[in-house]
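Left out: one protein chain. Kept in place: all the others.
So, chain A:
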Amino acid sequence: MNRTAIDPITRIEGHMRLEVEHTDNMVHDAWSTGTMFRGIELILPGRDPREAWVIAQRACGVCTHVHAIASVRAMEDALGITIPPNARIVRNLLSGSQFVHDHVIHFYHLHALDWVDVTSALSADPAATAQLCARTNIGWPNNSAAYFGEVRTRIQRFLDSGQPGLFGGGYWGHPAYTLPPESNLLLLAHYLEALEWQREFIRVHAILGGKNPHPQTYAVGGMALTLAPDAPSGINTAALIQLERLLTTGKDFVDKVLVPDVGLLAAHYKTTWAVLGMGPGNLLSYGDFPEDDTGPGSFFLPRGRITGRRLDTVLPVDQAAIAETVARSWYTYTEGDATLKHPSAGETRPNYTGPQPPYESITSVKYSWLKAPRYQGEVYEVGPLARLAVAYAASGGAVREAVDRFLTGAGLRPTDLFSTLGRVAARAIETQLLAARLLIWLRSLRENMAQGDLRVANNGKWDPATWPPTADGWGATEAPRGALGHWVRLSDRTIAAYQLVVPTTWNGSPRDAEGKRGAWEEALIATPLADPERPVEVLRTLHSFDPCMACAVHVHDPSNGASVTVRVG
């Protein structure tokens, strides 16, 4: 049995290490490590609850909106604030555009190079690529032989320069890359187009939030922006027109480029990769995108659970059933590290017992800065696959139609969704659903404004004098990577306790006291590994989860001084 460390794992957000045991070119076991710790949650207690979102937002600069939303929702839950309908819509617009933007970047810039061989694209025939594009990306204008010839020349010149930049050291020529040259060139051209597209599309966040990353117009009670059709600034008529244009052109790219490209990839790689990468088979979605004020029943993507890969039954979600253990994580619990603790009673005392850097391998019992969240003690996967599977099983309708259409086109079955490729497909389908829904939400906002409803903040409880002496709150949302929850306890008008359980803590958790692997540790078992020095197969499955490590590592300890001890030697 050989053990190989892959560190840094690149094309993810944050710092991650993976160690795999393998023989005969196959992975038999895996250990996932979050290798960075900031202690954001030590910084939150004692602060003004109305500023918590600014700090929590910095958990992640990639999914740069979702922690702000979870935070203001937690405060609004604690204080009993109902936000105006327009604030709900604006938040949906920010969230939905975050998803679309983040999913496109994930596919092209964080994931595609696991499937696309850059050097193979150099031998593509531009005319044949143009024909492939015309068949695949129907209606997309950049489809001429001249265009693909230019892209090929540009890449050739880049690689010939002796300065291969981002593409240098890639696993080009690895036997796992099997796409024909024309497909490689097509996807590489769209890699470059998506780089340009994303900076334009996310101007939606600049209009609604002032900037991206880290939009800034949130407020406990609503949004710190203005809706006034005739005003010189804020969301006026001109801004509405600009938003509509950005969302429309964004949807065009998703429909004509992203979704067909993922279909092309899935159809080609399905024999192997619609089978490999099966996670724990339990899926959890908090659901999100409320379309009225009645709660989870109005969510565009519903709340629910799936167990045992059964697409015929949706189980309810009770946040009280969520608990975290630190049996294999670099923390200590007063009651014993194997205890499962609900986040509202969460405790985190960092206690690093890993090897002293520099190290070659982490063989200590505890091996990650991530805790291990469990639902009723079981491992769950979160993310686009969880959301779509729950929606598919729960409601059918538009979601079922979109999923079935994609699967039929790529020659996949619904049960294939639980695989590596299934996650990739689910992410693309979700992007398409949300790109369309964004325009409907924008229309609702415009109609409200046309009817004279310009309210976007409920200021009734802005003044702390109106708050109860103590209050608990839970803010739930869906991040692009999956279910995200913030738990807060307020006391004396300040934050007494604050806890985050984030998507990558679910998906990338280490083992628990019973030795149950985290979701992607489990999914990596039986992954082929033709060359341990070039682990492209491992990256395929890992990236299908879209890891986001900075979010995932958190610590909170308002009372215990948070001493950190480091094992010496």
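Going forward, a residue touches a chain if its C-beta (ideal position, glycine included) is under 8 Å from a C-beta of that chain, and two chains touch if they have at least 3 such contacts; residues count from 1.
Just so it is clear, contacts and distances are computed from a predicted model.
Looking at the choices "Probable phenylacetic acid degradation protein PaaD", "Hydrogenase small subunit", "ABC transporter permease" or "Spore germination protein", the name in the UniProt record of the chain not drawn here is "Hydrogenase small subunit".
Only one residue in the set A:Thr64, A:Gln432 or A:Thr477 touches the chain that does not appear here, and it is A:Thr64.
Residue-wise, the contact with the chain that is not shown comes from A:Gly209, picked out of A:Gly96, A:Pro126 or A:Gly209. Touch with the chain omitted from the figure is made, among A:Val27, A:Val100, A:Leu340 or A:Val456, by A:Val456.
Across A:Pro232, A:Gly295 or A:Pro316, the residue that sits in touch with the chain not pictured is A:Pro232.
On the side of chain A, touch with the chain left out of the figure occurs at residues 5-15, 17, 35-40, 42-48, 50-51, 54-55, 58-62, 64, 105, 109-110, 113, 118, 154, 158, 161-163, 165-171, 192, 195-196, 198-200, 202-203, 205-219, 221-228, 231-234, 350, 352, 354, 356-360, 454-457, 459, 462-465, 533-535, 539, 550, 562, 564, 566.
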